[in-house]
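Pasting a structure below so you can have a look.
Selected chains from the complex are presented in situ; the others are not included.
Chain lettering (A and B) follows the sequence in which the chains are written, and residue indices restart at 1 in each chain.
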Amino acid sequence: MDRLLHELRAFLETETPRFHEKWEDRADSWEARCDWQRTMAAGGWAAPAWSPEHGGRGVGVAELLAIEEATAASGMPALPGMLGLKNVGPTIAAWGTEAQKRHLAGILTTDEVWCQGFSEPGAGSDLAGLRSRAVRDGDDFVVNGQKIWTSNGMYATHMELLVRTDPEAPKHQGISVLLVEMDTPGIEVRPIRQINGEAEFAEVFFTDVRVPVGNLLGPLNAGWQVTRTTLGHERSGVAIFTARFEKQVRELIADHVPDGDRPPLPPALVDRLVGHYIEARVLGMLSRQMMSRLAAGQDPGPEQSVIKLAWSEALQRLAGTGFELDGLDSIAAEQGTDPGHEYLTARSATIAAGTSQIVRTILAERVLGLPRG
Amino acid sequence: MQTTTSDEREEFRRAVRGFLAQASTEDEVRRLMADPVGYDRGTWQRLTGELGLSALLVPESAGGQGLTPVEMAVVLEETGRSLLCAPAFSSAAVATLALRCADRSLTGPVLSGLAAGSTLATLASDQVPGRAVTAAEAPGGWRLSGAVTHVLDAHIADLLLVPVTADGRVRLFAVGTGTEAVEVHRLSVLDLTRKQFRVDLSAAPAQLLDDDFGAGLEAALDGAAILASAELLGAAGRCLELAVAYALEREQFGRPIGTFQAVKHLLADCLSAVEQMRAAVGAAAEFAGPESDPAERAEIASVVKSYCSEAAPRVAETLIQVLGGIGFTWEHPAHLYLRRIKSLEMMYGNAARHRARLARTLELEPA
């Protein structure tokens, strides 16, 4: 582990200044972030958990977390192809044909940018209630329907698409996964503007879109199991969120330590900041417990849903405290600022990737064994 | 001072609600949000003319209706409910109430102008740190210099009402806008339906309205906190309606989400919050005028504003939670309510400030 981190740090020390020299004030642009991903990929750091044959290092979860923390600490931009690297790539590696596995190289280098077509307007928390349909017609599936909340939908070249292929089967058993090129005729992408003014998601409309049968990932009508691979990977990412959350809390506190310029906070706010600190520390302990269980080859246990639930609620409360700490500046400030932005953004924490209500129901039924209602 | 019966107030509420259902539709609110002026003059003229909004709080002696904050609270519950974009809150409610708290011998002409709808005023009580406003008496009259901020609707106001503290005394001045000595800078705002400004004053000519406005300013700010609570009530009540309507209509797992106990209980807690806000605003509005006992007014203002500042955001947040993804989109009006509610939460004292004052009132903290 030490040797690995030593190599990574040396790599970052060499490459970081080169990157900044090249991109200067455009370091946050899409092009710059793609360039950085190519650099990371060349060093074997873009997807270290992938097997070496696909350009990774085959590291375990503990190493992965350490790598992610070290990379985050370098202050470099997030990799633009994260969905492909974290979610789609591992799913293709697990279920794909040899031909399909050729996508992996493109995912590493950003030649292919992947998104996931899962959520639909009529099926929010009830993911399996999706209604987009694919009907076999010769060597193609013909797809009709609509997806929503597609992250990176505006940039993507490819989509991992969840469609209903057997409308007669029980809802979890008639779903398949198709690998779709976004420039196929009949696909229309529209950005979704969020309450914070940003548009990181898209709606994607499919009208008689022809997808070759060879693009079916995994068995026909086994899409639910195939997707679970992906969701599993997504969930283990919560461990990284908690590490970031501890950092966020420490930074917010550091910004409000009284000194010559800053007067002491009102006591109720001090106590709230301390409460956030306790929550963040305990969540960190829970996530390290989960990582060490995973590292020992054990099942993750209930921690991942507990972390998702507790983290998303804690993050939202933290944003509320931040709002209050900013005082009247949270509601009106000089031009160029965006008052209340973080507070608004945090509203999605308890909705995206499973509402808090759904996660509680899952914990009660799957972990505590309470009967379905 | 006129008083109304509760039946009269309900009839008045129906009239205001009916008008705003036509005049302050979601489309109109979104149009005015994006518009730099931010209100519709025709609608405002009808509000002042047909409904007598700007005259409501003005004494009869100055040509107004001489009604009380109780009736104004009815109006503001409706403006909050419909997200009205207009200077009703800034000018007809808060600024007019501030004038009612000042020396009557000097405020008459200003109040007459407000009642007639020919003048718009706004209270500018937040001074920029390090640039506090100072007043100098010169041969041609008073001149004010300094900066005020978080001023509502300063871009359309004819008069800024500026309290100035010097030598332990508070004076209230009226400053006419539209001169070079008054520079109005637009701020970025969370609540897109209500514009806010920083205003720089450079020896701006000013009219003295009250030479001893210390108690008046306290009364005005406590009254404003109660009026803000009325808007919070209206906006939160509407959020609950929207959430209930969605819970009845939206299906998940094959049935309306309103059949799920988790949703029911979230909404029941919102109902509890809204009913408590309603009772609190109703009780506090009786004390929001300058005639009430200052200590009682301060106490009830802090109770109601801290309660509503905490309860209303919970209701708006619950609306978004119940809506799920759709509540996180710009197209759904939920965030417009959340933005107005979170802004009102901070105005005229947020919960923390009013709770701290109550701690002193209750002698749990030194005064």
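As a working rule, a contact is a pair of C-beta atoms (placed from the backbone, for glycine too) under 8 Å apart; a residue touches a chain by one contact, two chains touch by 3 or more.
A quick note: this is a predicted structure, and the numbers were derived from the prediction, not measured.
Written as a formula over the displayed labels, the whole complex reads A x2, B x2.
Here is the rule we use: only the chains that are shown with their structure count from here on.
Averaged Cα coordinates give chain A a centre that lies 41 Å from the centre of chain B. Note for the complex: chain A touches chain B at residues 119, 122-126, 129, 148-149, 192-195, 197, 266, 268-269, 323-324, 327-328, 330-340, 343-344, 347-348, 350-352, 355-357, 360-361.
Contacts from chain B toward chain A in the complex involve residues 126, 149-150, 185-191, 196, 198, 251-254, 260, 262-263, 317, 320-321, 324-331, 334-335, 338-339, 342-343, 346-347, 350, 352, 355-356.
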